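The block that comes next holds subunit A.
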Amino acid sequence: MRTHTMTTAEGMAAGALGKGRAARSGKNQVPRNMILFFAAPFIGLTYIIVLPLVAFGAIGTFMITAAFAAG
Partner candidate 1 sequence: MKKVYIHPLPVRIWHWINAFGFVFMIVTGLQIRYPEIFGITSFRQAVELHNTAGFVLIANYFLWLGFYLFSDRIKIYHPELNPRKHFEDSLRQVVYYSRGIFRGDPNPHHSDPYHKFNPMQKMAYQVIMLLVVPLQFATGLLLWDIKRFEGAVALLGGVRVVDTAHVLCFIFFASFLFVHFYLATLGSTPSEHFKAMFTGYEEMEEEAGS
Partner candidate 2 sequence: MKMTMSGSGWWRWMVLVAVVLSAAGTVTAGDSGQGLTEEAQECFECHEDESLEKDMTNGETLSLNVDGDLFLGSAHGALDCTSCHRNVVLDDHPDERAVESCEAHRAEISTSCRMCHSDSRLQEVPVHFALVSQPDAPACASCHAAHTIRSIDEWKTSLDDSNYCLTCHSRSIRASFSDGVPLALTMDVTQLRESVHLDHDCTDCHQTFGKDAHAVREFSDRREHSLELAAVCRECHDDMYEQYEGSIHFSIIAGGNVDAPVCTDCHGSHFVNPVATLETIAGVPCRRCHQEIFDSYAESMHGQARGAAGHIEAPICADCHRAHGVQAASWTGKFKAACLSCHDNLEAVHGVWLPNAGLHLDVVACPSCHAPEAERRIDLALFNRGDGRLVTDEDLQAHFGDNDIPRAGGDGAELSAVDLWRYVRETNGNGSGRPIVLTGQLEVKTGIEAHRMTGKEGAVATCSSCHLKGAEAFRTVTMSLVESDGRVRHVQVDDKVLGSVTSMGSLGGFYVLGSTRIGLLDILLIMAVLGGMSVPAMHMTARLLARQKMGREGR
């Protein structure tokens, strides 16, 4: 796996989420920040619950791919 390096500047830019970050910068982000902040634990909890399934899915995919490559 390639390591991913990030400069601080890139990190700051990437901190504002994905699309439309240029458009959002300059507007009052406090309400949006708060909403995302309070939504975070529920999204995080969902990720925590789903992560093991994704991990096993990934492992399973590797195993199947490897099996096909070998066989």
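With respect to how the candidates were assembled, all candidates are chains of the complex that A comes from, given by their letters.
The criterion applied here is as follows: contacts are C-beta pairs under 8 Å (C-beta built on N, C-alpha and C of every residue); 3 or more make two chains touch, one makes a residue touch a chain; residues count from 1.
Please read all numbers here as calculations on a predicted model, not as lab measurements.
Undergrad: Given the candidates 1 or 2, which is the one that touches subunit A in this complex?
TA: 1
Undergrad: Give the list of subunit A residues in touch with candidate 1 in this complex.
TA: So the residues of subunit A touching candidate 1 come out as 1, 3-8, 11-12, 14-18, 29-30, 33-34, 36-41, 43-45, 47-48, 50-51, 54-55, 58.
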